[in-house]
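Taking it in order: structure first as structure tokens, then the write-up.
The complex appears here minus one protein chain, its other protein chains still in place.
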Amino acid sequence: MSLLEVHRLTKSFGGLKAVADVDLWVDKGEIVGVIGPNGAGKTTLFSLISGYLTPDEGEISFKGLSLMGRTPHEICQLGLARTFQIVQPFPNLTTFENVLIGAFNRTRGVPEARLRASEILKSIGLFEKRGFLAKTLTISDRKRLEMARALATQPDLLLLDEVLAGLNPTEVEWMIQFIRKIREQGITILIIEHVLKAVMSLSDRIVVLHHGEKIADGSPEMVSRDKRVIEAYLGEVL
Amino acid sequence: MTSLLLQAIASGFLMGGVYGLMATGLTLIFGVMKVVNLAHGEMMMLGMAISYWLFTLAGIDPYLSIPVSIFLLFLLGFFIQRFLINPILHASEHMQILVTLGVSLILANSALLLWGPNIRSVTTSYSLETLWIGEIVLDLPRVVAFLFALFFTFLLYLLLKKTELGKAIRASADNPEAALLVGIEVNRIYPISFGIGAACVGASGSLIIPFYDLTPHVGPPFTMVAFTIIILGGMGSLSGALIGGLLVGVAESVGAILLSSSLKSVASTTLLVLVLLFKPRGLFGK
Amino acid sequence: MLEIEGIQVYYGDLQVLWDISLKIDSGEIVSIVGANGAGKTTLLKTISGLLHPRSGRLRFLGEPIENKSPAQIVEAGISHIPEGRKLFTTLTVLENLELGAYVPKARQKRKETLARVFRLFPILEERKYQIAGTLSGGEQQMLAIGRGLMALPRLLLLDEPSLGLAPQVVKNMFEVIKEVNRFGTTILLVEQNIFHALGISTRGYVLQNGRIVLEGTGAELLQNIHVQKAYLGL
Partner (left out) sequence: MKYVPVLFGLAIFLILPVVVDSYFLTILISIFYYAYLSSCWNILGGYAGQLSLGHAAFFGIGAYTSSLLFMKWQITPWLGMWVGALLATVFALFMGSLSFRFGLRGFYFVLITWAFAELLRLITLSLDVLGGPTGIYISVHTSPWQFQFSGRGPYYYIILGLTIFILIISHKLEASKPGFYFKAIRENELAAEGSGVATARYKLLALALSAFLTALGGTFYAQYLKYIDPETTLGVSLSIEIMIRALVGGSGTPFGPLIGSFILTPLSELSRTYFTKGGLEGLPLIIYGAVLIFIVLFLPQGVATWMKEKIAGYKNR
């Protein structure tokens, strides 16, 4: 049994299939990348898994439990956290409070949650800015904050939606190292990314979506040589 | 009982036409700039007041003062948008609600301050005239109001459908960014749309003054009815506002004869609750 | 025709474009290619006045346009057909086209231009009373281009016209773009579908992380292995 199993997942919006018949599994300890051109259905897939959208058909299970019909907060309490492509901070709360709210998820009591929030802020390099309001942070700090809050919920599986977008090369490098580090702490990762170079070097396995369908699933080398993948990205080779 | 019911349906239908025009103004404002106008009922009160005072002080027939109502309310709406709504157009919805609530307080209580809490009504030579249609008796002013309301709704429809301005308004409502890209100055369209919305409700006010009593606090129930209608008809939908207006007009007057008359407003308030809970996207929405 | 000199563009505090300079001559088709998030759409929005650069200059036909409003820029002769088409989906096809000629200069010639657009896209004439939102994807893209042409542009900015279209329709679309260009409209094309785009372009620029990293003729860029690298990150 894999940690996350997605079976024949389908979701349509007004006749258009955003996710079509997708099978996907993530084993404990893996980093799996999800790539695909604009509009391939990647974010829809994440929203289905994390309970923000209800699938039309298919089945999702996590740690052997079905996620169907569960609300996002229940799924989060089970240990599956996500970040948002467009970061979703609590703008008028401080950095610390943002993370603290995540930290309440699987802790009892305020002191323990505060401790956990501090630890995470230190490890992600935002501790000095703990008193800043989230809305005053720079984009790259907001990306970190988004990740810190998700980590604070103590997930077993973390869904990362384009955490590298909008970062400069140094920041990208830092974030990649950070993601490796959290995997070493035993957190499994499913990551959507547009910066292909990064996701190729980071992932154990890559899943490619195109027009909502899964067109490839394999090692980064295998996927990057796949003709259908190249066509999906660059258009038909003339 | 049947004839009583028919009677209620008929007079509710007539009032529904006016409700439709009033709600069209509200739905236009919402459709174009996604702003909810909690001062809508107070604008209705102003329309009534303009016609009342022109009649009382200058002896001008209420139907002749409709253009004055339309013009003054247009200006009011235009400036409210320009100076109060525009600065917070992209701010949180809460802020817009509070500003229009503030406007409603100012309008209602200015009326109270200026001419006191008395109930005022207009009695014209035709106030008590009636029309008989079979068993049903209809008050002439209500029939006239209904016809005028339909006429104004139709004019608005023509304006939006046929003129450059109307198309620009609809384009701005549909997709503001695309409207900018074809060269529409969306920021100029907004106050005009708010003005037109206010003018609609101003005209409605003038139309009902021959048979509806004016007090400074007559507004809130109208606001409630207008929101019931546009939520029922689908927020932003013009045809929905007209149909919703007729429906609510009939429901209200039928409700009034089924319940005791003291519970008349209960019917329309309950309707709002039911609509909010069960049809928040409107009768025709998904 | 269009000269861009060293513009820096921000979204709030986030810098999206770094020191972009490029040039488009009259009659050209110029492509801008690059991965998602490279800043292509931002560049087009800056040209059409939806965004303003923090520094740098934009000149169109010799006139500075960096501080003009979108309406003034349409009037000056630049039409922007945005990504995802952004039609007025609740209005009819005809109303969409009429609104395309909203600015005074284009409004005077609305009838003639409309006839021209209908010659180019006969399908739009057949569907002129249909609500735009009910058209198929390909037809919607035609309408978007038609609406852009109604403004009588000298320069047409096209953002991802092939997005979400079936392969056969994509081919058609690029034929149409060539045709529009033959009628004398200069085109700046942003595309993800680089083989098609560079195939019809006179010149192209490769954008990566908000910077121009390569430029050349369409054929040169197609050959250039770096292009593939920028895309696939290999």
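Every chain is named by a letter (A, B and C) in the order it is written, and numbering of its residues begins at 1.
Assume a contact is a pair of C-beta atoms (placed from the backbone, for glycine too) under 8 Å apart; a residue touches a chain by one contact, two chains touch by 3 or more.
These figures come from a predicted structure and were not determined experimentally.
Trainee: In the full assembly, spell out which visible chains the left-out chain is touching.
Mentor: Output: missing chain touches A, B.
Trainee: Out of A:Q88, A:T138, A:Q177 or A:S219, point to the residue that touches the absent chain in the complete complex.
Mentor: A:Q88
Trainee: Please pick, from A:L67, A:A113 or A:L137, the residue that touches the omitted chain in the full complex.
Mentor: A:A113
Trainee: Please identify which residue in B:L6, B:L75, B:I97 or B:L150 touches the non-displayed chain.
Mentor: B:I97
Trainee: Which residue among B:Y19, B:F194 or B:F227 touches the omitted chain?
Mentor: Once the missing chain is taken into account, the touching residue is B:F227.
Trainee: Can you tell me which of B:L6, B:V36 or B:V68 touches the chain that was removed from the display?
Mentor: For the chain that is not drawn, the touching residue is B:V36.
Trainee: Which positions on subunit A touch the chain that was left off?
Mentor: Touching the chain left out of view, subunit A contributes residues 50, 52, 71-74, 76-77, 81-82, 84, 88-93, 97, 100-102, 104-106, 110, 113, 149-150, 152-153.
Trainee: On subunit B, where is the contact patch with the chain that was removed from view?
Mentor: These residues of subunit B touch the chain that is not shown: 36, 84, 87-88, 91, 93-95, 97-99, 101-106, 108-113, 116-117, 216, 220, 224, 227, 260, 262-263, 265-266, 269-270, 272-273, 276-278, 280.
Here is the rule we go by: only the chains that are shown with their structure count from here on.
Trainee: Computing the C-alpha centre of each chain, which chain sits at the greatest distance from subunit A?
Mentor: In terms of C-alpha centroids, the chain at the greatest distance from subunit A is B.
Trainee: Counting in whole Å, what is the centre-to-centre distance of subunit B and subunit C, each centre being its mean C-alpha position?
Mentor: Distance between chain centres: 43 Å.
Trainee: Can you list the residues of subunit C that touch 2 or more other chains?
Mentor: none
Trainee: Which of the residues in subunit C come into contact with subunit B in the complex?
Mentor: On the subunit C side, the touching residues are 48, 50, 69-71, 74-75, 79-80, 82, 86-91, 95, 98-100, 102-103, 107, 147, 151.
Trainee: Give every residue of subunit C touching subunit A within the complex, in rising order.
Mentor: 12-14, 35-37, 160, 162-164, 167, 170, 192-197, 199, 209, 228, 231-234
Trainee: Which residues of subunit A touch subunit C in the complex?
Mentor: Interface residues on the subunit A side: 37-39, 138-139, 165-166, 168-169, 194-200, 224, 230, 233-238.
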